[in-house]
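One chain of protein is taken out of this complex; the other chains stay put.
All chains are identified by letter, namely A, B and C, in their written order; residue positions are counted from 1 within each chain.
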Amino acid sequence: MNDVVLEVTGIGKRFGAVQALRDVSAQFRSGEIHAVLGENGAGKTTLMNVLAGFVVPDVGTVTYRGKPLPFGEPIAIRRMGLEMVHQHFMLVPAFSVEENVALAHIPGLLRPLRASRLAEPAVRLAKDMGWEIAPSARTNGLPVGAQQRVEILKALTGKGDVLILDEPTAVLGPDEIDDLFRVLRGLRDQGRAIVLIAHKLSEIMAIADRVTVLRRGEFVGTGVPTPVGNGGLDARTLALWMVGELPEARHDRSVAASEEGLALESILVRGDRGEAAVRDLTLAVRRGTVVGIGGVDGNGQVELAEAVVGVRPLVQGEVRWRGERARAGRPQVAYVPQDRRGDGLALRMSVLENLLVAGHRDSALKRGPFLRLGAAARWARGLVERFQIKIGSISDPVGGLSGGNQQKVIVARELSSEPELLVVVNPTRGLDLRATRYVHDQVRRARNAGASVLLISTDLDEIAELSDETYYLSRGEVRPAALGAAALVGGVP
Amino acid sequence: SAPAGKPSGEAPKEEPFKVALLTPGPVSDAGWSAMAYEGLMAIKDELGAEVNNQEAGGTQIKDAMRSYARQGYKLIFGHGFEYNEPGMEVGKDFPDTVFVSSSGGQTATNVGAFRFYLEQGFYLAGAMAGKMSKSGVVGMVGGDDVPSIRSTFKAFRAGVLAANPNAKVQEVFTGNGQDPAKAKQATEQMIAAGADFVIHQANAAAQGVFDACKEKGAYAFGANADQNANPSGAVIASAIIVGKPAFVALAKQVKEGTFKGGIALMGMDKGAIDFVVNPAMAAKVPADVTAYVDELRKQIVDGKLTVPKDEF
Amino acid sequence: MNEFATILSYAAPVALAAIGETVVERSGVIHIGIEGGMLAGAFFAMLTTYATGSPWLGIGVGVVVGVLLALLSAVFCVTLLADQVVIGTAVNLLAIGLTRTLFALRFGASGQLLSVEKIPSMNGLDAVTIGTVILAVLVHLALTRTGWGLATRSAGEFPEATEAAGYSVAKLRYGALAFGGALAGLGGAYLSLGIAGSFADNMTAGRGFVAIAMVTFGRWKPVWALLASLLIGWVDSLQFTFQTKGWDAPFQLFVALPYLVALLVLAGVGRGANAPAALATPFRRSR
Partner (left out) sequence: MKRVFVEGGLVLAGLLLILIATIATFGLPVGESLRMLAEGSLSGGGLARTLVKATPLILAGLGMVLAWRAGIYNIGGEGQYLVGALGGAWVARVGVAVPALVLKPLVLIAAFLAGGLFAALAGLLMVKRHVQVVISTILLNFVALQFFNWAVTGPLQEASRRLPQTDRVPDSLMLFRLDRQNDLHTGVFVALASVAVVTVFLFLTPTGFRLRLVGDNPRAARANRIEPGRLQLLAIGLSGGLCGLAAGIEYLGITGQLGYGFSQQIGFLAIPVALLGGLHPIGALFSGLYFGALFAGSENLARFSGFGTTIVFVIQGVAVIGFVGLRALIERRRTPEAAL
């Protein structure tokens, strides 16, 4: 037990101008859950991609049980026994769940294949874990959380003795995270090596046997996480390792105004497959308040958000703004969608253009029928600076940014417009500590400026921290929940 | 305006006589365009001319004409009515070059047309089919819907009805003269509907017509060229254009400077059109039919019988 | 029965190309060049049979030529990540030019009506038409019931996942293109050796494009692509019936009829197009 399975030595990797990894060394052992921690863009994903064969490093070596790892050959590496859960799901949207699982476990190209049979172990495991998955459902109809579950199950049922999971918890509910961790502990105890990336320190503290921290591509250190006070690697120290210094959290609850704002009256909204995704939902978000809605992903969150911002038609009921119906009194709306790459960004377009998605309506950036490109560029640079988006130039394609920075582009553009109604769904998904704080500050700022804020999130801490009123969504219905994470968790059936 | 491409000061050295041919489709169509190409080759062989040819349609036509004229080509032949108007226009700039199109109504001193009276051959084919058809149903398979084809079909129909007023004449266009499969399918259906004689105007697609006739036991007529020897063995006779002498004669006129413009109608009387029975099948043609066709031919040559044709 | 055999026979070139293109598109490549592949297949098949007298050898050569042209496309579309529609267009130009030039070189500039040995048939059915039906079923099974099928389909939907699962998208797409090329070549060869027994310049006359439309019409399913081809083939055959009957309508309407019917059917079934998501998107492995 506990022998070194993967030995990483002096790995460096540069992408164009970005030094993603610099002289990183680490040891991953069997029978150990090893967390890798770092801010957005620290190089975690890149390192994992090196291990899995998707990125070839410029320098350095990795040995697997003493043998050199064949860089850039994912097939060979998988055969050797490395399984990976990618940060961006490697699920074929048009495939059923079982086909996706089967794809990961094809016995041979020329052999006959029955997806349902190949998916059996995964389905069984899901049942054992108490996770709900529908084997024959099309993947693209599934909520993100369910997709994450499939992605994890795919890897867990592989034969690999090294398991790499890149941010598997980002969209899971608390119960699901517990389930996952239980399984991971089990696998660890069977002697597998597990490498886990997560941003939440609480999660790391809960599960990791050892932690390696990266900062801006550089190796900071490896240690054993311990609860606060023992002078060991406690949460505060870890945070310091990650960031260098810790920004102050601000709490300014200056809720005052309570004018009428958004009101939902018995709305019924259908999902993509025609199911009643939101049922008979009534809710009011007064101006200057944040209403937080928690709950496990896939209970109508996306449909609710889309109905409120007017992207999805109402089947019944009405959405009012300051007492007026629908279009008449349309407020200035800002919307941070849940699926940033799917709904939020045009990945091949530049940072500037993605910011302009909101800005092109702004009369200050137009002259007559034309856009003022100079003014737009200045405006965009201002946002990049204000929101600390890490980019080379505003004309870079947004698809090349790290997930966190992509999220910041959306947040920046949506909050730049002094919205009256703000709808945000999982706004800090995959963001690091610093960025999360910043986004939270911005949401508060909008609220303090008098906006009605509808916050939908699977992150209960986030809801607890920001919301003035809290609810949870369950199967398309909304129920009030007492403030506080614990109560919320308790309230979810 | 000065003629371009021939600087006036140059010594009149023994410049070769140059002839160009423009066709609406590839000259490898074993039909309409191929016939003109053969004529061009005859001009080359018999007059020692320097010749060139190009496929040119629509917006390319005037450009091609100018290019050739500028290079000192003396005769530019456009094989279709669509070369007539461009010839008129370009001809104004190149008075030393003659522009002749296959049919077309406008002429100038250096612009003319000559038109093959293929209808005469088709009329005789129709006459033979009308006399010989057992079912009283005969068919025509066309490729592209162009006036020259319509006109020959009209003549064929007239020939059939003259021989057998009760006959039925079917007509099908495939819309493509280079698709033998389509031509074959059309012919098969025609035969299924009773036709036992089929004539075509399908250029390179004609093999499909012949094969269908062979497979389904019908007789076919060749068109444009003498197709009697076609390996299908289904061709009983061909209505042909004897193009070479006509082309050579025209080129000679141009070379000798005697071309005056105008429209020449090239028919059986000038030996430009013929109707030839396949010698291998001659035995299948009853003597009275042969006599009837020969009589009609004589009337045509003598000018006593005018075969209907469209003006185009 | 015989009627059906006839329709099957005339529809077979399009159906074969469509079945092949179905696989190609399922792998994420749209190969406009199948028109050229069919034409080259038709030409070289005819040339081979003309020279050797063996239609089977001709069919074989047609298939090989189809594969070679498709591999040429693959080098550009898959390896060099060039735009698939452009390369397909260029391959078509090339095929027209090559066949035309070689045809003229071999048979004289003014062409010939060629008649070559055809493949034998019984009651209007022959090995290729029967093979077409069997092939449609086999390809359907291969796509849905084998590892190759799953991997190939994933390459057309979400190539990143294919690579993550450990398969080379490039290899899968090369394979699919080669297969599609083989069927296009076969379709072309059958056109010249099974139906016409002849060759004429550009004799495929847009059948490759129709095949591409049939792939969509068939919802990217090989058996449905075959049925779609048969339906359109049947409508196409009606035009001659109508014309023969002497219906007083412009014949162009009849010629356009199959395309109009295809459009109407597509408009009717409309919703829920399941085009491969990564269709026509070059995939580059990042490393």
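The rule is simple: contacts are C-beta pairs under 8 Å (C-beta built on N, C-alpha and C of every residue); 3 or more make two chains touch, one makes a residue touch a chain.
Everything numeric in this text was worked out from a predicted model, so none of it was measured.
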In the full complex, the chain left out is in contact with A, B, C
Contact with the hidden chain, among C:Ala5, C:Leu227 or C:Ala256, goes to C:Ala256
Which residue of B:Glu46, B:Asp145 or B:Glu215 touches the chain not shown here:
B:Asp145
Of the listed residues A:Glu73, A:Asp280, A:Asp343 or A:Asp441, which contacts the missing chain in the full complex?
A:Asp343
Among A:Val309, A:Ala377 or A:Ala449, single out the residue that touches the unshown chain.
A:Val309
Since one chain has been left out of the picture, which residues of chain B touch it in the full complex?
1, 4, 24, 26, 52-55, 57-60, 62-64, 66-68, 70-71, 81-82, 85, 93, 144-147, 175, 310-312
On chain A, the omitted chain is touched by residues 15-16, 306, 309-311, 333, 335, 337, 342-349, 353, 356-358, 360-361, 366, 369-371, 373, 397, 399-400
Chain not shown, touching residues in chain C
30, 32, 72, 76, 80-83, 85-87, 89-98, 100-101, 104, 109, 206, 209-210, 212-213, 216-217, 250, 252-253, 255-256, 259-260, 262-263, 266-268, 270-273, 275, 280, 284, 286-287
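As a working rule, only the chains that are shown with their structure count from here on.
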Set of chains whose contacts include both chain C and chain A:
none
Central subunit by CA centre of mass proxy
C
CA centroid of chain A to CA centroid of chain C, Å:
44
Between chain A and chain B, what is the separation of their C-alpha centroids in Å?
74
Averaging only over C-alpha atoms, locate the centres of chain B and chain C and give their separation in whole Å.
35
For chain A, residues contacting two or more additional chains:
none
Which of the residues in chain C come into contact with chain B in the complex?
6, 10, 13, 100, 103-104, 107-115, 191, 195-203, 205, 237, 240-241, 243-246, 251-252, 255
Using the touch definition up top, name the residues of chain B that touch chain C in the complex.
26-30, 33-35, 37-38, 139, 145, 170-176, 178-182, 184-186, 188-190, 193, 203-208, 210-211, 227, 230-232
Could you please specify the touching residues of chain A with respect to chain C in the complex?
54-56, 72, 74-75, 78-79, 84, 86, 88, 90-95, 99-100, 102-104, 106-115
